[in-house]
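Only one protein chain is missing from this complex, and each of the others stays in its spot.
So, subunit A:
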Amino acid sequence: MSAAKRVQQWATFARTWHVFDCKWQDPYESAHVIKKYLMGLHKPIYHPMNDCGDVVVCINSKDIALRGNEWRKRAYFHHTGYPGGASWTLAWELHNKDPTMIIKKAVYRSMTGNLQRRHTMQRLFIYPEDKVPEDVMQNVTNQIRQIRLVPTRLDHIPEEEVKNFPKIMDYPEDYVLK
C-alpha cells in the first residue's frame, strides 16, 4: 500500500471528535443531528455492522431551550419496579436535578432500540457548562452547526444601536411618553 493510500485509509476509519454548542437549541431537534454523527450516518462507508461512529462533545447543556410550555408540560416517566413505584418528573424538575439528562435522553430516544445503542451512547459527552476537561477538548477537530439562531437580548444590544434602528411605529400627536 502506497503512503498516500495509507493516509487515506487512516483518515477514513479515524474517529473524529465534534463539538456541539447546546445554547438555545431544542434538544429534541438537535438529537436528530447529533445521532447522525454518533452513529456515523454522515459517512459514505456507513453500515450497521461497521464501527464508524464519531464522538460528539455537547457543551452548555444547561442552556437548552424548550418550545412553548414544554418545560412544565413534558413529563419523564420512571418506575422502580415495585407496586406504586411509578413517578413522573416534569422537564424543568429533571433539568434542575441534572442539566445533562434531557439531552442524553433525547439522543437515546432518537436512535432505534437495539443493544448497539448503549455503545453508541458511550461516545457522547455532555457538559452543563462550556468548561470541558483538557484531555477531551484536545481531540476536538470539528464543530457541528447549531440549528436555531441564538437570540440577542435587548439589554445586550448597545443603546446607540437601539436608538438608531429604523422605526416602524410613530407615536400619535397627543401621546404622553411613558
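What we mean here is this: a contact is a pair of C-beta atoms (placed from the backbone, for glycine too) under 8 Å apart; a residue touches a chain by one contact, two chains touch by 3 or more; residues count from 1.
We adopt the following convention: contacts and distances are computed from a predicted model.
Asks: Quick one: find the hidden chain's UniProt protein name among "Large ribosomal subunit protein mL66", "DNA primase", "Casein kinase II subunit beta" or "Ras-related protein Rab-17".
Replies: Not shown, but named in UniProt as "Large ribosomal subunit protein mL66".
Asks: Among A:H79, A:R118, A:K131 or A:K178, which one is in touch with the chain left out?
Replies: Of the listed residues, the one touching the omitted chain is A:K178.
Asks: Can you list, in ascending order, the subunit A residues touching the missing chain?
Replies: Residues 24, 26, 63-68, 70-74, 90-92, 95, 148-149, 151-155, 157, 161-178 of subunit A touch the chain that is not shown.
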